[in-house]
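Every protein chain of the complex appears in place save one, which is left out.
Chain nomenclature is as follows: A and B, assigned in order of appearance, with residue numbering initiated at 1 for each chain independently.
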Amino acid sequence: MNHGANRSSSESSCSSLKVVGKSVPRVDALDKVLGRARFTADLRRNFPGLLSIRTLRSPYAHARIVKLDTSKAERLPGVRAVVTGKDCPEKIHSRAPRILALDKAIWAGEGVAAVAAETPEIAEEAIARIDVVYEELPYVLDPEEAMKPNPPAVVDPKLGQYPAGPLFTPEAPNISGHYKLRAGDIAKGFAESDVILENRFSTCRISHSQLEPASCIARYEPDGGVTLWTNGQGVYVIKGIISDLFDLPMAKVRVINPYQGGSFGSRLRHYVEPLATLLALRTKGTVDLTFSREEMYLAASTRLPVIVYIKTGAKRDGTLLAQEMKIIVDNGASYAAVQDGRLAASGAVCVYRIPNFFLDSYGVNTNTPWAGAYRGLGTTQVVWAVESQMDMLAEKLGMDPVELRRKNVLRKGEKNAYGEVIQSIGVMQCLERVAEEIQLHTPPIQEPGPWRRGKGVAMAGKQNTPRGRSEAEVLVHEDATVEVRYSADEQGMGSETVMAQIAAEEFSLPIEKVRIRRGDTERTPYDTFSASSFTTYNTGNALRRACRDAIRQILEAASQKLEAKVEDLRLVDGQIMVRGSPALPLGDLFAPFSMFTDQGAGGFKKGSPVRGHGVFAPAPAVPWDPETGLTPRMWNWFQYNACGVEVAVNVETGEIRILRGVLAADMGFPINPKMCEGQMEGGFGMAIGATILEEYIYRNGVMINRSFGNYRIPTFRQLPPRSHLKTFFAPDPLPDGPWGAKGIGEATMITVAPAIASAVYNAVGVRLRDLPLSPERVLRALAQKQSESPSAGRRATEEDSNR
Amino acid sequence: MKFEFLEPTSIAEALSMLSHYRERAKILAGGTDLIVQMKQGVLKPDVVIHVGRIEELGGIHPESAGGLRIGTLTTMRTLEKTSLLQGPLRALGEGATQVSCPQIRNVATLGGNSCNGIPSADTVPALIALNARALIAGPKGKRSVPMENFHRGPGQTVLETDELLLEFEIPPPHPFTGSSYFKYSPRGTSELAVVGVAASITVDPKDGVCRDARIALGACAPTPLRAMGAETILLGNRLNDRLIAQAADQASREARPNPGVSVRASAWYRRAMVRVFTRHAIEVAWRRASKP
Partner (left out) sequence: MKQKIQFEVNGRSEEVYVEPWKTLLEVLREDLGLTGAKQGCDDGNCGACTVIVDGRAIKSCLVLAPQARGKKILTIEGLGSEEHLHPLQKAFIDHFAVQCGYCTPGMILAAKALLDENPEATEEDIRENLHGNICRCTGYAKIVEAIEAARDDLLKKRMGKP
């Protein structure tokens, strides 16, 4: 893979960097290729007498639990505890569903009872012996139906009552939040427009499908507390939830992360820790709750299905004047964050200059599994609409799609529709790069047979939420090796490697001398979790401060010893340098133990490391006016991305094949270029699944394709050959990011769907507005086009070719 | 899952066990279907009879004039690699090759693919198109069943609970015969077929007339089925694109996909794919028939 020409400018400003900015091998790769990296379920053998948990789940989307008799299950030999909703704490936490349903199940898959038993087989047998009778109730799966004042079903009557929960609106009982954005004068904007375009777009429910299922081992401790080993995200957040839900003293709750096998946002909700804790407390034992893959589909969170109504007005020359949007976000049976669609809406606001903006976004509950954080969170879905609209607008105006975007893209220093000043926006460079690489303006070469080729591009930005507080600690030993301690996640994106690089750079050490210790509330300092692509930024900044704190202490001690000015001193690979010359090994600052010296006095002592501590929290958002949604700061920074694809569409089957992909990203500064490529390539793969393959299929309110066999995740064969997948960097440094770095995890998700849809239109002349672009949908659209104009069945017209 | 595990070492021993346990037992060959269904709780046998070590159930045995006998334990991998299925019997090799992925093909057996009884089994349309018969042993002796009659419904075959499938017999193909199998699914072989079509075509080289046509469809009806109407359109006529298209149309009418919500595809789409892939299957079989 090669990198764009823009890289040289950031390289030269950072040319003195030794570790940061280099593609250092991942610090965890050795363990992982040897098979010795431990994930949560790999720890089972460490716990003799480990009890297995199984859960009885509602087969109905909405049902009253009329009878629930667990006595036969309790009597089965080997069963140690059976719990139902009555045994669960009444408190609710916004990051965790009700542990078990109480009198009603509100989605198909919600847990109704659970068993802890000596073997998995006994637990399963016990589940089969639970006597449960449901009364089916009407349910609602369609958010547009659910948001009406008199919906077919009220998903959760207590929706307004949860602490720190959703904003109950009187408009309708299933609406959990409503965000408004009002900028300029929308009526005037449309009145002055030469061209107006109106469309409805939608995305469906999909699953993160990370390879490692949710897993938690909970051990009851002799002091009445618990220790959890879990792949859930945010050890401190989990600690807080568990302590709160079960009234356990915080000092008695310890949460540990082994390696986490992917997340993509799934593990930001806590499905396993509360139930595991409940059963650990009940049995006073050690329990293991690991979801099956089926449970991951039924009872873990999903991406938010989003419906977007979008009306855009522009002048003939392409200047955007007005945009009116109604965004409906399906939260599922959820009462937690992201409930008003504001995050999704950000995808419409962060890239283009649109003086007159009228937007309503709604969070709506339906009788489906919780929906929430998923790589690209809501932005992907709204960008699907916005960029598809831009593509159609370009065609309507007879304009080059790149030129249309260039005309309207926000520049640094300008304000977006919220009123935020843009700090860094490398998006146009990204688009220009991909358009050039995919040769957008050269029609693809068509071959005989049923496959028609087409090209398309899209660009977008993903907001970063200014949230969280990250702490980091470094322990600097007398031999100049360093331990880094932090609690953000490592779900595969490489935070451990990035943190090791940062510390190695700050201490001018070879990376082998840096040891990462992560994710244990007993040992590592506070952090929230890894989300919104902010770990490099939040935790990385905290770590730099921790490193500098330690270095400051060391150099102050050295300046006394050497009688030199601190400004003239540097710490380089364990040597104190005075004006560039080595003067003192670090170890000499540490006094050895001597019976004749006061060991309690100040100064460094052998065996006792220097401790540096750092805290970073992004500047807070400024509350927005609830009537206008305007604020000078809602989000922090944005990661930008562009995607260009060449596809082939099979006119007989409707299949879409991705022949070529070109990705460009603005991540501020690539701390580890190869890892950044990996994020882009991985995001591309995931986005292909979300665009053409994946969907939740329901029958009678129940999701039925809950297996990797029929929930269609991309395999090796759905990605183009290596030579046809290129990634480029177009970094625009962020002033307060580490060395200018922003984040990159989500960037590549957000632009792929509209680029593919544009390419499909280019290939076969059909516009699709609903994801996924499944073969059947494409075939139906082709059939409809054929019936509307029989001559249109031939290949792309000249008009299309001239783009 | 929970069961008693028995491992007979001969066919006689296996039959004796089956006679004893009847519907309480399930036969384990490779396991790639049975074990999944036991894990899902769909099948809950008290007894699992593992026949995988009975040598007489393995092997591919060429017969006179190009026919074959294929033991029930023959793995998909063996069928994929053998040169015996590269000529007129190629449809079966292609069927085996398109079962799932290499790890599954290393273990999955031809017998298991039929006995599992799902309509999307990749080797069954080929067996039907090649006029294969299943040789079955039971307490009263052996019987032979044409593959087009082997399946009764989803998950159901003609096998009685005290019977064991021994092998498949494929008769010698006519000269100037070609065959093919097409599996269609949005992710290719990684998942079960949305439709599968096998065709075996015999064409007289002197006049281009189709002397024999057998077309079998998978995954678009409660059982794999022979598209006899489509065959009739071809039989006795000179093949050309228009005729083949008509046969494909007819095949899509003969398909009986489930009209309800399906995890894989709607009935409309399956019929459309039957049309597309019947055409492809006939075209390729015809081309192969012309180049023996």
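Basically, a contact is a pair of C-beta atoms (placed from the backbone, for glycine too) under 8 Å apart; a residue touches a chain by one contact, two chains touch by 3 or more.
No experiment lies behind these values; they were computed from the predicted model shown.
Q: Of B:Lys2, B:Arg24 or B:His61, which sits in contact with the chain we cannot see?
A: Touches the omitted chain: B:Lys2.
Q: Which candidate, A:Gly240, A:Gly262, A:Pro355 or A:Pro450, sits in contact with the chain we can't see?
A: Residue touching the absent chain, from the options given: A:Gly262.
Q: Please pick, from A:Thr319, A:Thr631 or A:Ser707, the residue that touches the omitted chain in the full complex.
A: A:Ser707
Q: One chain is left out of this view; which of B:Ile11, B:Leu84 or B:Ile104 touches it in the full complex?
A: Considering all chains, including the one not shown, the answer is B:Ile104.
Q: For the chain that got dropped from the picture, name the residues of chain B it touches.
A: Counting only chain B, the missing chain is touched by 1-5, 7, 28, 31-32, 35-36, 38-40, 48, 50, 52, 77, 100-104, 106-107, 188-190.
Q: If the missing chain were put back, which residues of chain A would it touch?
A: On the chain A side, contact with the omitted chain comes from 1, 23, 25-26, 28-39, 41-42, 44-45, 121, 208-213, 259-262, 264, 292-294, 491-494, 674-675, 677-678, 681-686, 707-709, 713, 715-717, 719, 721-722, 725.
Simple rule for what comes next: only the chains that are shown with their structure count from here on.
Q: Return the distance between the CA-based centres of chain A and chain B, expressed in whole Å.
A: Averaging C-alpha atoms per chain gives centres 44 Å apart.
Q: Given the complex with chain A, which residues does chain B contribute to the contact?
A: Where chain B meets chain A, its residues are 1-2, 184, 186-188, 190-192, 260-261, 263-266, 268-269, 272-273, 276.
Q: Which residues of chain A touch chain B once you look at their complex with the stated criterion?
A: 121, 652-653, 655, 693, 697-699, 704-705, 709-710, 712, 714-715, 717-718, 774-776, 779-780
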